[in-house]
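All protein chains but one are shown in place.
Labels run A and B following the written order; every chain starts at residue 1.
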Amino acid sequence: MRKNSGRPGQSRRQVLGELLAGTAIGLVLSSSSVRARIIAGALPWAPGAGSAPTPVQPGAWQYFTPEEASAVEAIVDRLIPPDPQTPGGKDVGCAVFIDRQLAGPYGSAQGLYMRPPFMDGTAQQGAQSPLTPAQRYRQALAELDKYCRDAYVGKSFAELTDDQKDKVLGALENGPITFEGSSATAFFQQVLTNTREGFFADPVYGGNRDMAAWKMIGFPGARYDYRDWIERHNEPYPLPPVGIVGKPA
Amino acid sequence: MARTLPATDVVIIGLGWTGSILAQELTGAGLNVVAIERGPWRDTSTDFPTTYAQDELRYHIHHDLFLRPAQQTQTFRNNPSQTALPIRTWGSFMPPNGVGGGGVHWNGQTWRFLPSDFQLKTHLTQRYGAKFLPPDMTIQDWGVSYDDLEPYYDKFEYLCGTSGKAGNIKGQKQAGGNPFEGPRSRDYPTPPQKQPYAPTLFAQAATELGYSPFPQPSGNLSQAYTNPYGVKLGPCTFCGFCEWFGCGNYSKASPQTTILPALVRRSNFEARTECEVTRINLDDSGKRATGVTYVDASGEEWEQPAQLVLLCAFQLFNVHLLLLSGIGKPYDPSLGEGVIGRNYSYQVTSGVNAFFDDKNFNPFVASGAIGMVIDDFNGDNFDHGPQGFVGGGYIAAAQTNGRPILGTLTPKGTPKWGAAWKEAVAKNYLSSYSAATHGSCYSYRGAYLDLDPTYTDPLGRKLMRITFDFNQNELKMSQFLTDRLADIVQKMGPRQLEKSPRTGPYDISIYQTTHTCGGAIMGSDPKTSALNRYLQNWDVPNLFVMGASAFPQNAGYNPTGTVGALAYWAADAIINQYLKSPGPLVHV
Partner (left out) sequence: MCKRFARFALLAALACGWTAVPARAQDQPAADAASRGKYIATLGDCAACHTAPGGKPFAGGLVIETPFGNLVSANITPDPKAGIGGWSDDDFVRAMQRGIADDGTHLYPAMPYPAFTQVTRDDLLALKAYLATIEPVSDAVETNRLPFPFSIRAGMIAWNLLNFTPGEFKPDPAKSDDWNRGAYLVNGLGHCGTCHTPKNAMGGDKSGQNMAGAALQGWYAPPLHNDARTGLGTWSADDIVAYLKTGWGGGQAASGPMALVVADSTSQLSDADLNAMAVYLKDIAAPANAPPAPAPLAQGDPAMQSGLALYVANCAACHTQSGDGTAGIFPALAKSPVVQADNTATLLDVVLNGGHAVATDANPTAPGMPAFGWKLSDDQVAALLTYIRNDWGNAASAVSSGDVQKARTRPTAAN
């Protein structure tokens, strides 16, 4: 069965027609979608196709309650503390990053295999928890708050001194703090991973404000052409980092 | 109830590398071809443009271009004493999805296997004796030789414009290339990539130790290239967003950059995307495929009849579909009988981290397949007698990326957070370096695939179950290769060096490679293989199964070059033998 697929380019068509008056020429676009389920005759293409990232906007917390946000800001600022050269986790926006991630598909474990039965396995069989990241944070932050208020006479995590915070974090990481119903260690690993992600990801996601983390290490960001540098061995790269959106620094 | 569509000559399941190659070859021979792809259409300028492809979070960490485990995954256990559990998020490997398949987001490392790799059982038995091999090792000869495949390796490399330096042209050794490689008919289509700092230091050190370093054969092109279909590629710009990412500037070989622009213009080709093949249908005799059943994106079921069915869905999904379709006898490890799921293998990688003073490596100036490599310890290129293991791998100083979320190295003992971590990250980012070994993984009786008894996919089909662990043989090999690598790196003058050989048990949660192999292997004996030497199914002669599922065991190289060569080899057999006289091409 031979198909008449038409000539290339015919599936999307612009037409120019001379007009009565003026210099305008009419343009008509066809209505076919670039995500054609059937592709034949030509590569599908349409203007505006693709999915550029939507920059995170500053503003109200989208997932965390004010208390949770306060705790997370304090956590990220100890995981990555400020120093004279580079801001800390809070200032670069790690908590904002985590908040927006938890409010989105990552937070709801979209795309992961979340069918039961859930059973504990060996360490080599990978994570088997039914908790989504968003659920894990909510449960863990509640447990953390309870722990701190018990151990530190009514103080929340954010109200502790830096040394106390570090002690608590260490105890989450390695024990002896445990949570009911979920793993304290798993929570710590989660928040550490997400903090690093927020620190080093493109600023479009709400962290790494002003590309501070990239400047700290000398990573040029979203640049795409190093042909002039491939054979310049042992020489520092001088250009500032650029992000996916926004000015070159 | 599936609605039946008009018949076509050929239905291709999966439009990745092998699906694209077969579609191009068979439409060129005048056949009508329908390719059915589970995932979406993918195009460079709309799906991974230079405007936002450089997104480590989205593509590397959130796996945006990959299959979603929710759509399909496997269960895993190291051995039968365990209950297999689902791989709920990808770790050890990341299966592809969408047009272009793994070809979209691979690194581009393009290798040929060694001549001895294809006759592995015979070769090792002859050299070392049968007793030297572990008793449960089930390696086999392939049924084809390197010489059979050489013209097709050449064809794949010239399709891609692979950048490299030949080491052996028609038996003549060439300076600067791999002295261990099988003879090739001509040099690579484009010269090797230029190298960054660290690989050149590695090459120097390797040479001083008496090894033979050469540039890694690369699917990231060193210069603009026009392939035999008239499709053009541009030069790689060392952006450092290669593996896990689509290439934004047409400089990484993929179906998108080498085949699809020419293929879609042919009036006898049609691709249907976002359609999942659920079954290969057989007639009542069970010896003839009548076509496939698939589900489209709205959930409607269709039947596509065809004269010839080509299963090109990637190793894991090839085996899964054969099991679900009841084609071929499923493997039973306790009896050692059956062929579907038999001889599952993987890849055994390891690394060395090194920390330097006063060296700036600019790790972000990188490409997927750049680097300097030695092959002195691959395959049977060295005497295994004193070593007590078989197999080997290449040892590479690559430079694939300097992406910060996952790529910042700190010395062992550095705290994982806090001021000390921050300081160590900043101090070591530009001056630390990581090199790797890439070792073979042979086949064993207890490493296999079958259907899981408990877990299902959204269509209600049983997931495939992976039972696999590293054998002591492979772990010994990895230790050896890592030590040899460390010798070389030590000569580069680091202040600190850390070895990380591969250790067991095999861990599904840590990324290693996506080089899952076997399960529908090729061979000479229908009792121990699913396919004959032309990748034709022994039971169903109008079904051919492409991909690394055909590998009886995995060698110490990335699989794609051999996958591409086998696809061209099979295409040749289909066009010049099968079409002229449909039926089994090999009689036993």
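Of note:
In this text, contacts are C-beta pairs under 8 Å (C-beta built on N, C-alpha and C of every residue); 3 or more make two chains touch, one makes a residue touch a chain.
Source: prediction; values computed, not measured.
Only one of B:Thr50, B:Thr125 or B:Thr454 touches the chain withheld from this view, namely B:Thr50.
When the missing chain is restored to the complex, the residue among B:Gly16, B:Pro115 or B:Pro235 that touches it is B:Pro235. Among B:Ala130, B:Ala224 or B:Leu459, the one in contact with the hidden chain is B:Ala224.
Where chain A meets the missing chain, the touching residues are 7-30, 32, 42-43, 45, 47-48, 50, 52, 222-225, 227-228, 239, 242, 244-245, 247-248.
In the full complex, the hidden chain is touched by chain B at residues 43-46, 49-52, 224, 226, 229-235, 237, 239, 248-250, 261-262, 265.
Note that only the chains that are shown with their structure count from here on.
Separating the centre of chain A from that of chain B, both taken as means of CA atoms, is a distance of 29 Å.
Remark: chain B residues 6-8, 32, 40-41, 43, 45-47, 49-52, 54-58, 61-63, 68-70, 73, 76-78, 82-83, 85-89, 91, 193-197, 200, 235, 237-241, 248-249, 260-261, 264-265, 267-275, 296-297, 359-360, 362, 364-365, 402-405, 408, 416-419, 421-423, 425-426, 429-430, 454-456, 505-509 touch chain A in the complex. Residue ranges on chain A touching chain B, taken from their complex, read 1-5, 8, 34-46, 49-50, 52-53, 78-81, 83, 85-86, 106, 110-115, 117, 119, 121-128, 166, 169, 173, 192, 195-197, 200-202, 204-205, 213-214, 216-227, 229-237, 244.
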